[in-house]
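Only a single protein chain was left out; the remaining protein chains are all shown in position.
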Amino acid sequence: MFKKILIAGRGEIAVRIVRACRELGIASVAVYSEADRIARHVQLADEAHLLGPAPARESYLDAGRILAVARRCGAEAVHPGYGFLSENADFAEAVAGQGLTFIGPPPRAMRMMGEKTAARRAMQAAGVPVVPGMVQVLASDDEALTVAGQLGYPLLLKAAGGGGGKGMRLVAGPHDMAAALRTPSPALSAPVRRQLGEAALTVVRASGYVNAGTVEFLVDRDLNFYFLEMNTRLQVEHPVTEAVTGIDLVKAQIRVAAGLPLGFRQEDVTARGHSFEARIYAEDPDNDFLPSLGTIMALREPQGPGIRVDSALFAGMEVPIHYDPIMAKLVVWGADRAEAIARMRRALDEYEVVGVKTTLPFHRHACSHDGFCRGEIDTGFVAREWPAIRPSRVETELAAAIAAAVVERRTRCRQVLAPSGPARACRASMWKVVSRRQGLRKI
Amino acid sequence: MFKKILIAGRGEIAVRIVRACRELGIASVAVYSEADRIARHVQLADEAHLLGPAPARESYLDAGRILAVARRCGAEAVHPGYGFLSENADFAEAVAGQGLTFIGPPPRAMRMMGEKTAARRAMQAAGVPVVPGMVQVLASDDEALTVAGQLGYPLLLKAAGGGGGKGMRLVAGPHDMAAALRTPSPALSAPVRRQLGEAALTVVRASGYVNAGTVEFLVDRDLNFYFLEMNTRLQVEHPVTEAVTGIDLVKAQIRVAAGLPLGFRQEDVTARGHSFEARIYAEDPDNDFLPSLGTIMALREPQGPGIRVDSALFAGMEVPIHYDPIMAKLVVWGADRAEAIARMRRALDEYEVVGVKTTLPFHRHACSHDGFCRGEIDTGFVAREWPAIRPSRVETELAAAIAAAVVERRTRCRQVLAPSGPARACRASMWKVVSRRQGLRKI
Amino acid sequence: MPTEYRVRVGDREMLIDLTEVDGQLRLALDSAPLAIDLAEIGESRRFSVLIGQRSYMVTVRRQGGSTDQCYTVAVGGQSYDVDVEDERSRALSRLARPHHGEDELIVKAPMPGLIRKVLVKPGDAVHKNSHLAVLEAMKMENDIRCPRAGTVKEVRVVEGQTANLGDVLMVIG
Partner (left out) sequence: MPTEYRVRVGDREMLIDLTEVDGQLRLALDSAPLAIDLAEIGESRRFSVLIGQRSYMVTVRRQGGSTDQCYTVAVGGQSYDVDVEDERSRALSRLARPHHGEDELIVKAPMPGLIRKVLVKPGDAVHKNSHLAVLEAMKMENDIRCPRAGTVKEVRVVEGQTANLGDVLMVIG
């Protein structure tokens, strides 16, 4: 087993990999940009090394700097997380060129799958069904319109070289819903699920794939399925799989990369219960899911049975402008789908992030939405339903108004008394605010 | 199902019951003493009602005040948690006398099991093996010494009417280890476990027991087992059972109390993987596990895969002097015992409570202890091993010294410049403390 | 000490009266007494508030850069802008407040970010949905569009500059 692993990423996934390393008794090395000096992965890792300035191309995307740190600190392997260089076959080769292990698939498989149109052609040749007409590269807007006319709308457009979902555009915030569509979708019958599993194995064998990856299929209304693409990295929503199977996928990745046996076979993998993931982004659902920046003033993350939080958040943290706005992932497990949804709702209620707008209100109201709870959603859900299900705010407005008035009064009181007067006495008498008396109005 | 439940307790267990209520769509009512106005269960519950002054007999042990709140708020059921009135049959009867449901066993079963010596006699009559000679009430110290001579040392003494482990004295901190001895102990073979299960069912049937409870057996070196007692309440370490079975025991308690089916049968209950619980007490392991008070200055609780935290802690909390010092429970799950221990170690490393001494350092070092990891422990473990395995502190002393020196310098600098001078400028230049230069000494 | 506050939150406006009696605060909402209990967690401007017996966690933050009496208040997963005006300042401000043109439109930054492009200059005629500027934040370029037709009166930012949430970018006449 490796003694030291460099984690070539940031945010919640870097934190997650630090945890896997620690459980395996492996020293973890964080790298960070100048904007991330106090980030959570720096706090938790055993070592932390500065890469360079805040822009990703000068830090997290700079393979040269990352490899220089890896050499200097004596790491034996590099885990790329997701995003940044994780699907970059050149980087994987450069890591190997230094005599280090890249914790991910062979560069050849990454190359085959990275170019999505070529991948679809290769899989078609291997006998995996692909979406009719979807093996064409669209060179221009005009050509796109022509092909679109042949295929019929609605369409899902993906950029051929895109990664991390950035090239996919249908509706604001599709990433918020993607995880909810996964394991096991109530829309899929057991035989269809088995056929999907077999097709995925064909994909893996045809590409010479090793290590964790995700094969994506599109399923139409008649439950026909078509190979869409393969993500040659740890999936953002891997905790959903971990919750139902009990397998730690990151530790499995590390074991496989170290040449050790997985410790389980396909037939040992059994699913129990149901799981959902909600991604907490620093985005404002009331402002078109645009990014929201600021400093976390107060934070309370959910705990208790069936809850897992993978988070980069901490009180005092400034949300940096330079990177992907994913801040945390909330993953719930329940004995059945209904319990998992109830847990998700409960955990979202407990989750409090003050100082930065997040997707939490959106998730809360999605989980209260009947159609969502029955699994009747599609990629149009957000655009269609979110404006209609926005929260009523009357209930909490009064609490906000009262607290602000009391703080305003305290401030004035202090200004009058301070700095010479006994500001403390003023406060003490103010903060035991009690007007509980019989006959008072209750609301 | 109930619409509203009053939770007659405080601390982490009250928080845990609030969560179960919320997942079932039931309104939760917290009660609190004057010392607990901002406690976590008050923060999280839907409603909160003042009971009375800080001493428990005037608040959490005052059945009259609790029932008055239950009437006033319109609760339909009362969950007693553990401790306080949870094993008090008179309270259970008084709740029923108000037309409310007590979420726990029938008072008759509570009475039978509450008097431990009588319980042992009854179980002996029902054919359950009891410890030889352990059905005697020891009226005096002299009699105890005589009986002790007959039985042979070491002995475990339990007060006949004691609850919550308070009457049990063998060694400081036995509660810290109890949970580690449970499901499934590596010392027990499968046939012995099955026999234990059957004996437990005999106990339950003989006492007319309904709702959650725990039957305790003593097991000797030859794997003979003897009925010790039954805890007629939710067990403090119930999350361990929840982790391996996937069953939410508190929700099951509430369902049974509401007359609803459990939703599972004995044969549906399957165990997966391995689980441990560490109880975080406000006690100082370096000072004989004596209670430690203070204010939580900073808090970071562990997260990530396989981790569950049930906690009453928050930054700004003052640990009250009046109640049991249990603050939080850390529960880990792993696919096997080794993974569970590795997770526990990792989670304990992440767990940071600043401002109050806790049992965390003890747990950390217990988990690094070879004998403990192999399951070779007994009730003498703490007294025997803790002095020997106390942490070496050299590694972190330097970080402490440097941070204190820098804060001291900042304070002086501020005193010189403030209030008229630009204190901020002083600080700004101080806090970008960087002396990373080539050729500097590294440690 | 003034005791009556006019508080605006969302679309609601209410009168909150705070009176100290025997060292404790009494509260009246729109002249009717209301049972509340408010306790601070540490010195964090974070409060446990009981209204009647309903329990709320509330975090209060004074808005920097604006007037003294504007707060951002987080409660129940929502964040509110709350204006608190005591009746005396209200009277004063009514006298002092200059008249703003009713038909002036202030275009503010919808999020903090880097001004990548400024697409108009003073005097330009703009239509509804005209592109005014491009703001970059977290790897995304965001179009700033004009909510109605008019003429650009002022441009307060330049390309390459960073803007905070709510900073005035332009004034449309």
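Which chain is which? They are A, B and C, in the order written, and residues in each are numbered from 1.
By definition in this document, contacts are C-beta pairs under 8 Å (C-beta built on N, C-alpha and C of every residue); 3 or more make two chains touch, one makes a residue touch a chain.
In this text, all values refer to a predicted model and were calculated from it rather than measured experimentally.
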Displayed chains contacting the withheld chain: A, B
Of B:4, B:108, B:182 or B:322, the residue in touch with the unshown chain: B:322
Chain not shown: contacting residue from B:58, B:93, B:284 or B:385: B:284
Residue ranges of subunit A at the interface with the undisplayed chain: 29-30, 37-38, 42-49, 73, 295, 314-317
Touching residues on subunit B - with respect to the absent chain: 166, 282, 284, 287-288, 290-294, 297-298, 300, 320-325, 348-349, 351-352, 354-355, 357, 360-361, 364, 391, 393, 395-409, 411-413, 416, 429-437, 440-443
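Keep in mind that, in the parts below, only the chains that are shown with their structure count from here on.
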Centroid comparison with subunit C (C-alpha atoms), farthest chain: B
Chain pair showing more contacts of the two, A-C and B-C: A-C
Subunit A-subunit C separation of Cα centroids, rounded to whole Å: 31
Contacts with 2+ other chains: residues of subunit B: 44, 314-315
Subunit C, residues touching no fewer than two other chains: 37, 39-40, 44, 46, 53-54, 57
